[in-house]
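Everything below concerns the one structure shown next.
Of the protein chains in this complex, all but one are displayed in their positions.
A, B, C and D are the chain letters, set down in written order, and residue numbers restart from 1 in every chain.
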Amino acid sequence: MPQCPMHRSISSFILKDCIMAKIGVFICHCGENIGAKVDCTKLAATMGEHPGVAIAVDYKYFCSDPGQESVKRAIRENNLTGVVVAACSPRMHEATFRKACAEAGLNPYMCEIANIREQCSWVHNDPVMATEKAADITRSMVEKVKRNNNLQPIEVPVTRRALVIGGGIAGIQAALDIANAGQEVVLVEREPTLGGHMAQLSETFPTLDCSQCIMTPRMVEAAQHPKIRLLTYAEVVGVDGYIGNFHVKVKMKARYVDTESCTGCGDCITKCPNKKISSEFDCGLGKRPAIYTPFAQSVPNKPIIDKANCTYFKNGKCKVCVKVCQLNSINFEMQDEFIDLEIGAIVVATGFQVQDNSVYGEYGYGKYKDIINGLQFERLASASGPTSGKILRPSDGKEPETIVFIQCAGSRDPSKGVRYCSKICCMYTAKHAMLYAHKVHGGKSNIFYMDIRAAGKGYDEFTRRAIEDDEASYLRGRVSKVWEENGKLMVRGVDTLLGKPVVIAADMVVLATAMVSQPDAKDFAKTIGIGYDEYGFFNEAHLKLRPVESSTAGIFLAGACQSPKDIPDSVAQASASASKILALFSKEKLEREPVVATNNEATCAGCWGCVLACPYNAIDKKDILDRSGKVIKRVASVNPGLCQGCGTCVSFCRSNSLDLAGFTEKQIFAEVMGL
Amino acid sequence: MSEPFEPKIVAFVCTYCTYAGADLAGTSRLKYAPNVRIVRLPCTGRISPMFILKALQKGADGVLVSGCHPGDCHFTHGNYHARRRWTVFRALLEFTGIPLERVKFSWISAAEGGKFADFMNSVTEDIRKLGPFDQYQRLINETEAPATL
Amino acid sequence: MKIVDRRDEAPGVRTLKLEFQNPADHEHFKQTFRTGMFGLYGVYGEGESTFCVASPETRKDYIECTFRQSGRVTSVLASADIGDLITYRGPYGNRFPIENFYGKNLIFVSGGIALPPTRSVIWSCLDQREKFGKVTIVYGARTVADLVYKHELEEWEKRDDVDLVLTVDPGGESPDWKHRVGFVPTVLEQAAPSPDNCIAVICGPPIMIKFTLISLKKLGFDETNVYTTLENRMKCGVGKCGRCNVGSVYVCKEGPVFTAAEVSRMPQADL
Amino acid sequence: MTRILLSDKLDNCVARWRKAGLTVIGPVKKETSSSYAAVEKAADFDFGIVLPDCSIKGLFFPQTEPMTGYTIKKQDIVTNDFAPPAEKRIIFGARPCDASGLAIDDPLFGWDYKDDFWFQRRNETVIVTIACTKADNFCMCTSLKLAPDSTKGSDVLLRPLQNNKGWLVEELTDRGREAFKEIADLLQDGSEQAAPLAVVPEKFNLDACVAWLKNPENFDSTFWKEISMRCIGCGSCTFLCPTCHCFDFQDEGDTYSGIRRKNWDSCSFSLFTMHTSGHNPRSTQSARWRQRIMHKFNYFPGKFSVNSCSGCGRCTRQCPVDMGITETLQAISTLKP
Partner (left out) sequence: MSIQEQYKKRVREILSSGAVKMVIGYQAGTTADRRRPLFIRTPEEAEKLVLDSACIANLSGYLVTEGLLSDEKSVGIFLRPDGIRSINILAAEAQLNPEQVVILGFDGNEKEVTALQGEKAKDFTAIIASIKEHAPSAPRNPQLEQIEKMSPKERFEFWQAEFSRCIKCYACRQACPMCYCRRCIVDSNQPQWVNTSSHTLGNLEWNVVRAFHLSGRCVGCGNCDRACPVNIPLRLINAKMAGEVLGAFDHFAGMSETQEPVLASFKKDDSETFIL
């Protein structure tokens, strides 16, 4: 060895970091789910041979308590430096196993999941190929975990103020729950009043208590709560920042009425000459003036000028309201204003819309006045509605003697409507039939339905009451056409139970219209940065386990903006969101996943492309000074509080100075090289 | 070669959309070709062209890159950046003669389990038809053989 | 070689104790190794890194090496565990001619992560303590935390036959620091060792060496009695690859140990 | 009486050598670039090239060379060392400066540890040089005390005939004689005159330059900064140089297997001497250029008694900013020693 050759290996000792690692590989059968396709025993044997693997074992269910215990024991006994659990998707049990590792004294980020269920055993038929693929997946994760680093959670301060977007029942509930726990809430509603759809309803199933009677006190409570700042006729137009530290921009739309001085006396409303405007609140069944409150119990009960229909705005003349207002509260010069809010967490409770039934041309919605949707029927039946609660035909104001209710008008209809079940229509149609029976003696209701879905506390009893006590006639089948004949609406459908077509002459037809997402839901989701599904309903972080969180940390969901819901469900979800937020607010600092970018300032060239590329403005420009304070060079610097760990900057960085913890260049390199 | 050629394909996907889509394909028990090995990344924005080159160096016959549809990025616009990067990188690959049929890009959302399965099948089929990436394999072999001249 | 022990010395600084696997290699090491020599420690797939052998020539059953984790190889070495195997070739280079030091007083001056080469000489001498005169060790680091071999510093401090002078740079002291504060050359001048019949061994970052040489000159040391070791970047270890060159000297072959007289003949700017 | 190889016999020679198991290598031009490359027939040669782009060095010390490979299985590591290639070669038509470059580097690769990759190739390769009858503005062998017909490093020297129909053959070494035995019958006796050698004017006084360089005071001269200001630190001069020999080790591979390679490196690169601590002994481009010049004309001869430059002029010829040894030494010639 004096001639110790520079280009010769030296007798026996050679090694590589991979062998130096001590990785434990735990292969889960997941019962038969994995075990039936992937030969787990063979996989364990293969992995046991892999350089750097200290132990490779298989087991029926590693996520079970004994399974987790065995992982912990193996970590302790073998002094493992990393763990790979070959099991289901990391989206299922990554947290479980990371916790187990932490309990065994291993940094939780030294644990990786190899997904051999969702992406292997469940999707491949050939056991040989599946086993081979499982080995590749596991090996690649072993290579990755060898390069994992111990990571510590990042602490960020929390602004203890919640923002609730949407002033329907869900939003009000969430706001009240949070406020009642002593935390500040900003409640933003884009309509001039709180209330949402629930304020429009007549009675509510299954108890038939008056919707407004239970709703309006909640509205008032929210408006008057010292911890709630209410912003109506306002829209959230921008959300920046991150959990605990959102910066929210809200547009206060001009009401043209100074709500500070206005007492809500209503003189302007009565004197407004333009009273022929279709009322949104009454779904077009009533009229309102150009200066108006949506309904009598509006909160705040201050009028607003409908700019599009106001004579002054249209012609530059009128100003009757200005003249009658003794408090000079009318201000035509008012402009939209923007306010900035510092927010710690957000509840999105933006609600739903009813589907536009004109897509059902065969039903004649929009063509025949007496074909209305479920929400319009609510207004008709409501004591505060255009008919003061009397069921009257919109066309001639007569009491209908026969009503046909058509369920699933839009729902569960992939061709013209939506694929999903709107969940509440069966119940409200039964309710409508009951209300009709109570209000119009001898009135005959016929209900075309597909299935009666009445799962809920007291729900099935309720529909049975409609059938049995209130003699609603349920016909299982679809309606194919509605046309007018001799002042009657002729409804042709099929009774599939009898197996024959039926034609019913009705005075009124009520469509149980589908619940759909707000028309601007997708844009709104992009504004605030949350996910949404193909229908425009907002995505929850996990359908079963995290149903109230959005995919973005710190933003929660409540009510029908996530999926069709009835009132109890909406309220429950709102309270759940509130409790999540209260948990978040219970700490001064918040721990975040340490998957954030870091910059090597020594090698950074300071081109600052990353600053532009970062979606979160998380990268700042930083000057490196020498001892005398002179700028030696300028580099990029990542703010770990803002960084969300997308890694866009990393792949932009030409000098390879940026890196992303948890998905480092080294890890991915190893992962690719391990495949 | 008596055995049919089974291509080796490496996929780089974002965890929020395509990886979730792959999970959905799994939960829906959709069957697809087992040739693809997935590398999970937080976002398509994290996918550097180097990954693709290294996958080819590791003998991949094809490479897929997939993430959230435009506008759906969990990180608001990582995929827009990625799209530009891919446009440029594709042109570069094409110009250097790396067949574009071997490097595919797609948007697959978390809801598109079916699309994921179909995509895996179609890509595997396409690349199987193209055969092994011999040209590149030659380069790889060269790194292993001693220089003689 | 097999890692039989490892120890953290300071943040990012680690010592590995290595034992030979192959008796023939060990035999070769036993025959050739003298204090001051270095080796190339490597990990296949990552590369090789050069450090001195930090253990003394009086203890040849094993090799100790101390390094700061900075590059590709060192970060892998730092993650190595007891029982792991690494590559080693060497020993290379020349040595401190300690038999020429017999009967003389010794002063060791060292800074920061450069204590390991000095430590090899120190123990080589202390293990045959009777052959030398007075032994003084001046060691400094940027901060208290950056001092390496803390347990041995304590041991030396307790010994009656060793004068240990510890210092940290101004601002690097901790509240309970009871030694000196100041740069090594300054502290050395304060300690004012007599140049009579004295050999100085200095090792440290280039800037420290530069100023220590000036200080020693001031104290009256003859350049031929001052030894230092140059820790240049090396790759081949056998005088080929060219990167350790200082002037016409191949540090890996003709060094790393030089007298101050030899160093002063080298182009200073290239040090 | 001298022996002559006629051009029209060359094809036959190539065939003979190839049949005898030799790889025949010579100057070849391909579109925009020229190199020493393997040939199959005489027509592949292009003797009109003044100098191929890259020097002959790469044939003995390749840009990248695998040294040892490893394979890892569980805890077992198998290494296999690459043997120096045993291929027998003949380089026909090397330039004298390139051949000299090899001779210059021999002591470097041979001192202390003998690099068997280099010497195996040296021993197995016959170098047939052709004396230059053409030179360009960059050639400077004469300034290095070499000549267009230097025999240094050559096994056989050929001198082009005046009528351009062949070469006078001058066998210099046993290795050369051995190789030419194969084609002995293809040679003929003749009395043709050799074509006049290329005229390469002396561009600087080497002794004066070396004296200046050896003066330690000049090490810190501002001259270095001035002369190297436009140097952009690309390595092309060192990579093209027939004598530059710096290299790096590089491990390539993954968990299962890999190769340790020896790759060219360059003293022009800022990272070449960078310590792990961040300290860089040669932190400026001028220091690196000074090192290159000093190494070639002061340090290297100090150790191996030969200047590490064979005067091929490639460093200037291919320099993107028109620098080079010529300019530097010319400038030094004008300075006070």
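The rule is short, and it goes like this: a contact is a pair of C-beta atoms (placed from the backbone, for glycine too) under 8 Å apart; a residue touches a chain by one contact, two chains touch by 3 or more.
None of the values given here were measured: they were computed from a predicted structure.
**Q** Omitted chain: which shown chains does it touch?
**A** The chain that is not shown touches these displayed chains: A, B, C, D.
**Q** Could you tell me which of A:604, A:638, A:660 or A:675 touches the chain that is not displayed?
**A** Final answer for the missing-chain contact: A:604.
**Q** Who touches the missing chain here, B:99, B:114 or B:132?
**A** Of the candidates B:99, B:114 or B:132, B:99 is in touch with the missing chain.
**Q** Of the residues listed, D:64, D:221, D:257 or D:280, which one is in contact with the missing chain?
**A** From the options D:64, D:221, D:257 or D:280, the contact with the absent chain belongs to D:64.
**Q** What does the interface between chain A and the hidden chain look like in terms of residue numbers?
**A** These residues touch the chain not displayed: 602-610, 612-613, 621, 634, 652, 654-657, 665-666, 669-670.
**Q** Go through chain C and note every residue touching the omitted chain.
**A** Output for chain C: 71-72, 75.
**Q** For chain B, which residues touch the unseen chain?
**A** These residues touch the chain not displayed: 49-50, 53-54, 57, 70-71, 77, 80-81, 83-100, 104-107, 119, 135, 139-140, 142-143, 147.
The rule we apply is simple: only the chains that are shown with their structure count from here on.
**Q** In whole angstrom, what separates the CA-based centres of chain A and chain B?
**A** 31
**Q** Using mean C-alpha positions as chain centres, tell me how far chain A is from chain D in Å, no decimals.
**A** Using C-alpha averages as centres, the distance is 71 Å.
**Q** Among the residues of chain C, pick out those that touch two or more other chains and give their numbers.
**A** In chain C, residues 44-46, 85, 236, 238, 240-241 touch at least two other chains, as defined above.
**Q** Chain A: which residues touch two or more other chains?
**A** Within chain A, residues 4, 6, 9, 14-16, 18-19, 673 contact more than one other chain.
**Q** Considering the complex alone, what residue numbers of chain D touch chain B?
**A** Result: residues 23, 25, 38, 59, 62, 64-66, 69, 82, 85, 87, 252, 254, 259 of chain D touch chain B.
**Q** Where on chain D is chain A touching in the complex?
**A** 65, 67-68, 70, 72-75, 77, 79-82, 113-114, 117, 249, 254-256, 260, 262, 278
**Q** In the complex, go through chain A and note every residue touching chain D.
**A** 3-9, 14-16, 18-19, 49-52, 143, 602, 670, 673-674
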